[in-house]
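A single protein chain has been removed from this complex, and every other one stays in its place.
Chain IDs A and B follow the sequence of writing; residue 1 opens each chain.
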Amino acid sequence: MAKVLMKGNEAIGEAAIRAGCRYFFGYPITPQTELPEYMSVRLPQVGGVFLQAESEIGAINMVYGASGSGARAMTASSSPGIALKQEGISYICAARLPCVIVNIVRGGPGLGGIQPAQSDYFQATRGGGNGDYRLLVFAPASLQETIEIVEGSFELSEKYRVPVLIVGDGMIGQMMEPIDFGEAPMQESPEKSWATTGTGGSREPNIINSLYLDPAMLEQVNISLDHTYKEIEANEQRAEEIGIQDADVVVVAYGMTARIAKKAIEESQAEGYKVGLIRPITLWPYPFASFEKINPNAKGILCVEMSMGQMIDDVKIAANGRWKTSFYGRAGGMVPEPDEIKNEIIKIIKGES
Amino acid sequence: MNEKIIMAGFGGQGVMLIGQLLTYAGMYENKEVSWLPSYGPEMRGGTANCHVCISDKPISSPIISKATSAIIMNNLSLTKFEPMLIEGGDLFVNASLVDIEAERSDINIYKLDANSIAESAGSSRSMNMAMLGAYFGKHPCVSLKTVERVLTQTMTGSRAHFVPINMQALSLGIEMVQSGQALAR
Partner (left out) sequence: MEILYQRSKGLTDTPLHYCPGCTHGIVHKLVAECLCELGVLGDTIGVAPVGCSVLAYNYFNCDMHEASHGRAPAVATGIKRVQPEKVVFTYQGDGDLASIGTNEIVHAAHRGEKITTIFINNAIYGMTGGQMAPTTLIGQKTTTSQSGRSEEHSGKPLRVCEMLATIDGAKYIERVSVDKPLNARRAKRAILRAFETQLEGKGFSLVEVLSTCPTNWGLDPSESLDWLRENMIPYYPLGNYKNWE
């Protein structure tokens, strides 16, 4: 298929529809609003349902009901709205339901701003809701990668019965970039014998539930969830790696920040410095395996984020004391410049960091 | 090539449109492109702007902090975006509507009476195309044939007659810059 130019939020919607998503429950919030707008037009055309909920809480609970009914369902919001969804996300995780959630991140805390940010890393990877749960978290760095992730996410979510969270920022949501929609992804869901579709009088009732008053039973639920999470950790770590085996400095950055870091790396390389990149594509499971390939004699790892330092925690866990780690961040909707990152790289190489 | 263009003006002047037009044309010529609009409260109060990148190399960030060119359609946008141009950058000003002077001496300034150009092309609504033409006059980063192809795709049916008008405004804008008539400083 030929390349098309689409706005990120709309491309996410189209990709979801191509992946068989037929139910979208949303609520307006900048900078993701074009996604529900797009779905309100497109879903009825393909026999689906778009519903504007009374709140983000309503929307995620509608996803809970729709997914429990066996449907491919989706919701999206931006940071404060995702905060509101956390209760529902926790229930969905406990009930082992698949769904896809999109967070077009804006600066926080509180009402924050509306410009691009990466300040929801903790919320995404450490669980904003209660209980021992994980989400499969993706952070694409281009619109092409975004649609490929969205298209694969429904299948992945159903395979593990774990929700998928896709984290973009205002740039991903708002910008237009060429996209090549390739082969249509799998639209068929696996048999969902657990779905609440009515007993038809011919089977025992299905119950979608997250309440276990017996501690021994709840522990078994926790153990079973943990088995799934371990399986995901083993199978689904994804990252882009550039020149990390012989790098003197490795930059770690995700999403749009990684693109800016790439520019800084190219400019540093042009000046003769050996600089590599790890770009986590999954934020959970975190791509720890990539760090094992870093040059053991590297001078340091530089973590760059559009936050005051959140992913740096995982970078430190991954480095495990083997390399010096440092951090550079811009926040509040400010986007780092390649020059700023290059300066930090050179500081590490010259031992000034 | 590494063009970073900011286009700014009032809502309704078609700045978003010429940004998309340029982005589409770049894509059709297999260049790396991105288009990023202003959004949220920035859009209230009637101003609009977009950032367009066209490059031979992958675009690191669609947000432009240092622009190679700026197309400015109102006073407010001149004040806001003039400082964001690189040294030696090109500023294209719609003199029909901008009545304040640019302050920098380290940039090239092109002033066009875009309104008159548009009217002589056949429609005052093609003012945005006259301004895009001025930009092409200095930076022919895509071919006019590709631009025409994009226009023909977007303006269909009852709007089809705008294609030749827009192409005419574009040509007149190019001429103004290439003939040196538009160079103010």
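To be clear about the criterion, a contact is a pair of C-beta atoms (placed from the backbone, for glycine too) under 8 Å apart; a residue touches a chain by one contact, two chains touch by 3 or more.
Please read all numbers here as calculations on a predicted model, not as lab measurements.
Engineer: Taking the whole complex into account, name the chains on display that the unshown chain touches.
Structural biologist: Counting the whole assembly, the omitted chain is in touch with A.
Engineer: Could you tell which one of A:S40, A:Q144 or A:S210 touches the chain left off the display?
Structural biologist: Of the listed residues, the one touching the omitted chain is A:S210.
Engineer: Considering the whole complex, which of A:N9, A:N61 or A:S79 touches the chain not shown?
Structural biologist: Missing-chain contact among the listed residues: A:N61.
Engineer: Considering the entire assembly, which residues of subunit A contact the chain that has been omitted?
Structural biologist: Against the missing chain, subunit A presents residues 23, 25, 49, 51, 53-55, 57-59, 61-71, 73, 87-88, 91, 95, 196-202, 205-211.
As a working rule, only the chains that are shown with their structure count from here on.
Engineer: Just the number, please: Cα centre separation of subunit A and subunit B in whole Å.
Structural biologist: About 35 Å, centre to centre.
Engineer: Show me the residue ranges of subunit B that touch subunit A in the complex, using the header's touch definition.
Structural biologist: It is residues 20, 23-24, 27, 33-37, 39-41, 58-63, 65 of subunit B that touch subunit A.
Engineer: Along subunit A, where are the residues that touch subunit B in the complex?
Structural biologist: For this pair, the touching residues of subunit A are 3, 5, 30-31, 114, 116, 170-171, 174-178, 256, 259-260, 262-263, 335, 337-338.
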